[in-house]
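A selection of the complex's chains, in situ.
In order of appearance the chains are A and B, and numbering begins at 1 in each one.
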Amino acid sequence: MYKPDNTDWKIIELLNEDGRMGKTEIARRIGGISARTVTNRINVLIKEGVINIRAFINPESVGYGVMADVYIQVEPGRVREVAEQVAEFPQTSYVACATGESDVSASLRLRSIEELFQFVDEKLGKIPGVRRTLSYILPLKLKDIDTWMPPHVLDENEKDKS
Amino acid sequence: MYKPDNTDWKIIELLNEDGRMGKTEIARRIGGISARTVTNRINVLIKEGVINIRAFINPESVGYGVMADVYIQVEPGRVREVAEQVAEFPQTSYVACATGESDVSASLRLRSIEELFQFVDEKLGKIPGVRRTLSYILPLKLKDIDTWMPPHVLDENEKDKS
């Protein structure tokens, strides 16, 4: 497992704010590092699976304003198989296998409550092995995976500042 | 609300695959569009809140291999206030207000089951207004918000291909 060093983390933080920031700008902001090294390190971080750099879409901004969590109970022995089928629907923005009451947890993004209802009843409900679906609409999202930074790195930063 | 046109969507899809793809490369792949227009359109898409371009981190790759969902029950009347405090912890990668059994839903990323337990008991459990927390470890994530594309755009693409 590749272990990012301090300089890597500085690059990652800048790219987390602006994924298209130029290599020269990054080098300038960090200091004591060449633009070429910046490019090399970004390539390593991507190749080692530490980061992805992507444009990702804000669903509200393109009309998908209804968010919901769906908890799916599945026939025992078919959890993974069902999860894979749920993940194929573009209506799901997040899919995981779970422990406890729910076997598969999914997040949905839809244009209206009616569309949500139809999708759950007519699509999810008809996947073989699905036994029950419970949908809960989410009125407010405060945070998502795109801005996640490892707590121990943030702690280091705090220390550096003080 | 800005409504991306066909060309915008093509740009978004390319940037969703590789957020640092150069403007010339994008122009070349789409065809019939200048690199300068590509830059202009990207700037509009970002300014209008349609997309964010970011490096985001794969928590597993940096040692945060334990994923969990936490459902938080809150004293009535304090849901939003609690959600905001939960979102401030770097251990949470996702926070939303919910309807139904849970008042605030959060996703956690931690380095071990022990760290999860400690964080929930000693941090989340001590936020004023929290009445109960239920944590469920997730053994497998199949999909996340970073690759989400609006279903109706994907449908269009399907049609174009056929």
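The rule we apply is simple: contacts are C-beta pairs under 8 Å (C-beta built on N, C-alpha and C of every residue); 3 or more make two chains touch, one makes a residue touch a chain.
None of these values were measured; they are calculated from a predicted model.
This homomeric assembly is drawn with 2 chains in place; in total, the structure file defines 8 copies of the chain.
FYI, only the chains that are shown with their structure count from here on.
Once the centre of each chain is set as its mean CA position, chain A and chain B turn out to be 4 Å apart. Of all residues in chain B, those touching chain A in their complex are 1-4, 12, 15-20, 42, 45, 48-59, 61-64, 67, 69, 80, 83-84, 86-87, 89-102, 105, 107, 109, 134, 136-151, 154.
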